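Here is the structure we will look at, set down as structure tokens.
Left out: one protein chain. Kept in place: all the others.
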Amino acid sequence: MSDAEPVKSIVTPTRLAYEYTATGTQARFLDEISRGRILGQRCPACHKVYVPARAVCPRCGVATTEPVEVPGRGTVTTFCVVRVPSENIHLKLPFVAAHILLDGADIPFFGLVGDCEASEVRMGMRVEAVWAPRETWGPTLANIRHFRPSGEPDVAFEKFKEHL
Amino acid sequence: MAENCAVIGVGQTQHDSKRIDVSQVGLVREAALRALEDAELDWKDIDALVIGKAPDLFEGVMMPELFLADALGGAGKPMLRVHTAGSVGGTTAIVAASLVQAGVHERVLTVAYEKQSESNAMWALSIQLPFQQGVVAGAGGYFAPLIRAYIRRANAPEDTGIRVALKDRLNALKNPYAHLKFPGITFEQVAQSPMLWDPIRYLETCPSSDGACAMVLGNAKAAKRAPHKSAWVHATAMRTEPTQFAGRDQVNPRAGKDCAKELYAKAGITRPRQDIDCAEIYVPFSWFEPMWMENLGFAPEHEGWKMTYEGATALGGDMPVNMSGGVLSSNPIGASGMLRFAEAANQVRGLAGEHQVEGTRRALGHAYGGGSQYFSMWIVGDQPL
Amino acid sequence: MREVAVVSFAQTPYVRRERGRSEVEMLLPVIGQAIERSGIPKSEIGFTCSGSSDYIAGQAFAFVSAVDALGAWPPISESHVEMDGAWALYEAWVKIQCGHADSALVFAFGRASMGTLPETLTMQLDPYTLQPLGVDAVSLAALQARALLDAGLCTERDMAEVAMRSRRDAKRNAFAQLKGDYEVAKILSEPHLISPLRKHDCPPISDGAAAVVIAAGDLARSKCRRPAWIRGIDHRIEPHQPGFRDLTVSPSTTLAAHKAGAASAPLDLAELHAPFTHQELILRRALALPAAVRINPSGGPLAANPMMAAGLVRIGEAAQRIHDRDAGRALAHATQGHCLQQNLVCVLEGE
Partner (left out) sequence: MDQTDGGVSFSAVHVVEYAYRRSVGSVLGRFFTELRDRKLIGTRTRAGRVLVPPCEYDPETGEAVDEFVNVGPAGVVTTWAWVHKPSAKHPLPRPFAWALVRLDGADTAMLHAVDAGSESRMRTGMRVQPRWREKTVGAIQDIECFEPEAAR
């Protein structure tokens, strides 16, 4: 035994469980998305619409008040093509992760773009949400599987350059 | 009111992907002992400790400074622990400097570290939280769309990032402590390295490192007794803005611009590119060099890439940037900001070794973190301001 | 040194479990109230510093979202300590001493209820020889209590009296969580949770947040009828291993109090961050507090113990009593780490 290699490291498994509760605004968003609707929330001070709905406008530091429904349709403002595997990713590589400005929203929504080659994705491309089968819907963003090209003409850079 | 503060000792560890030869204790002591040795001081000469690191989940110890304080000679002393995301190494140095500037302490030891090999940074940075939109692929997946936006806005040549990476990787060959070294690296090797998060290539990306950095900061009296030349803190500044809000410019964030503006005003700098001799800035992906050149006011908006192109940011250029090889070559996250600040200090001390920029009298240290939202910076000079 | 005072304080009611609100939503009204009560416009506050812990929230960079509660636009000069908010106040105080700011907002928050707090705090231990054993925070406190009892420095009755007094006084604190009339004899008849500690010797698990505004000299005088001047503030740490220290004493508290000038004039009250009953007894001796000094009129951490904020709350509570002319000179204490490893003392005074 004493001839064995000296100990250089130890392994300590750790596991902590936390119970997360969706707050009021988050819960409303999740409830709406479980019915196929995307809920935003408007700031009473700067009048910008946040999607997903959030309780507080970070710019103004005030509670948002007015719920606003937005469509699952928008413009890719910028994106990256992910070609690197990672422990937390279970998607086929490569995939496109994009900032998508949904129509009527003032902040891009994070989404994946599929049903086309990664090389076809471009800034300004119009996309629409592809929903999972209705019977599988739950209170989760996973109801939107990804976005796909909608076929509408591209939007000029000038029109979305504030929303990268 | 404020006392002058000087960097009188600097130390860092060898950075590597896995420093399996040391414990967390051994890692921080390696850097701290080198800083003490540089200042020719002993543990007992230190009045207070300021420790910085990024998320505790990396090492799996909540507030690890509690078990590290006595390993750093901290028993019976004040100890602070700073955490401001990726900028933390810089902010930690600023907090330590403020203890001297306020006249609270004469000599402060500040240490920042990360031992990322104890877990996996990609895991810690991508843990999916219930009810929230996920971060898809760690920092690379987060920042790549912003880089694409920069390229579009500035109409920058696509090989700018490759040029930055090549320069920093060549600089790292002159830095004995650097983690990543590719002797004889060429433009083609960087260009042909795999795309990870298009438009970011493998060799344009920072590594995940184990490492630590330490500095001894002192007042004028302590500096007078120091064996080596001191770097005098001319100005410090920090700025924060929210991660996301409607209309936020994440490519050229206002927090960075405002931070630089305050910093220059305090340091009496009116023409940054002329008044500052070199800069060590936080560039985790090569494209952030031109982005920060604009943000820091070294180049007009949309023209930062020209500095890279013209060779201005190379050793020997008119505004050398990341002489040490930068974050692209060593990235113990919690220490990465302090390494930038320490390199700036060693440049004005004339102790930067092979990557010394001759005649440096004023240097910038810069760090940023979060979603390009936390900034901390300092200007150090070879004389008190 | 510049004169600096606490000019306002705000806190949430403390609850066992905050369900409907995120940290940001908890902070929003508290920060708003602290700023409003300070009379200093938000845009003129020179520095912001917060205290919180990623492990309490179960996520890396948990403090980043708290920035959303600040309306940090234009961008602000801001910092964060992975410590109790009392140390955030210390950093802010230093910033003002440097002349880098004339006022500062300090806040802290924690929703410990999301996890299992005693187990979360296991993560705070030396990762080589303590954390792998799975020793929890209550057990470590119990080791300390036994050492104190063995040394004849207190009795279980003394401990029960601390619990009784804390929860009785908390009846007058609208924000407190655990309050009511308890009889010492009844407490002592209850079984031990982890001997020698009973449930009554332990703090509740609390969710909550607090905010304080501090300001320098004339600014404080112009905004606050009776500023709570910080006459001294200092903090010290001890070695980490519980078996390397004498657990019955708190030399770091004694030293911090000495450096903060606590003994230079009589105190009216002390807000002590003693999460366990026996720790109050250790602190009282470490601070050499005479019997006349009121201890924890707020009920203290035995009535509400929001992790990462409870130390800042002590400073806020002590300052509030000076604002209200309920006290002339007060001591506030904060602690973190196991068995009172690190301690901060802040001496506050009215004019």
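Chains: A, B and C, in written order; residue numbering restarts at 1 for each.
The rule is simple: a residue touches a chain if its C-beta (ideal position, glycine included) is under 8 Å from a C-beta of that chain, and two chains touch if they have at least 3 such contacts.
Here the structure is a predicted model, which means the values were calculated and not measured.
Q: Using the whole complex, pick out the displayed chains that touch the missing one.
A: A, B, C
Q: Any idea which of C:13, C:132 or C:328 touches the chain not displayed?
A: Touching the chain that is not displayed is residue C:132.
Q: One chain isn't shown here. Among C:98, C:112 or C:194, which residue touches it?
A: C:194
Q: If the hidden chain were put back, which of A:6, A:133 or A:151 would touch it?
A: Within the whole complex, the residue contacting the unshown chain is A:6.
Q: Can you name the residues of chain A that touch the chain not displayed here?
A: Residue positions of chain A that touch the missing chain: 1-2, 4, 6-22, 24, 26-28, 30-31, 139.
Q: Mind listing the chain B residues that contact the chain we can't see here?
A: 18-26, 29, 43-44, 57, 59-60, 70-75, 115, 117-120, 123, 127, 129-131
Q: Residues of chain C in contact with the chain that isn't shown?
A: Within chain C, the residues that touch the unshown chain are 19-20, 58-59, 114, 118-119, 122, 127-130, 132-136, 139-140, 142-147, 150, 191-197, 239-244, 247.
By definition in this document, only the chains that are shown with their structure count from here on.
Q: Starting from the Cα centroid of chain A, hunt down the chain whose centroid lies farthest away.
A: C
Q: So which chain ends up in the middle if you average the CA atoms?
A: Per-chain C-alpha centroids compared to the overall one single out B.
Q: A-C versus B-C: which interface comes out with more C-beta contact pairs?
A: Spelling it out, more C-beta pairs touch across B-C than across the other pair.
Q: Taking each chain's centre as the mean position of its Cα atoms, how many Å separate chain B from chain C?
A: 33
Q: Which parts of chain C, given as residue numbers and ranges, touch two or more other chains?
A: As it turns out, chain C has residues touching two or more other chains at 55, 67-68, 70, 72-73, 120, 123, 127-128, 131.
Q: Taking each residue of chain A in turn, which ones touch at least two of the other chains?
A: 12, 14, 20, 26, 57-59
Q: In the complex, go through chain A and note every residue touching chain C.
A: 10, 12, 14, 16-21, 23-24, 26, 54-63
Q: Tell me, which parts of chain B touch chain A in their complex?
A: Where chain B meets chain A, its residues are 20-21, 60, 120, 122-123, 126-131, 133-134, 136-138, 140-141, 144-149, 152-153, 194-200, 242-251.
Q: Write out the stretch or stretches of chain A touching chain B in their complex.
A: Per the touch definition, chain A meets chain B at residues 8-9, 12, 14, 20, 22, 26, 30, 43, 46, 48-50, 52, 57-59, 77-84, 86-89, 94, 97-99, 106-107, 109-110, 112, 118, 123, 141, 157, 161-164.
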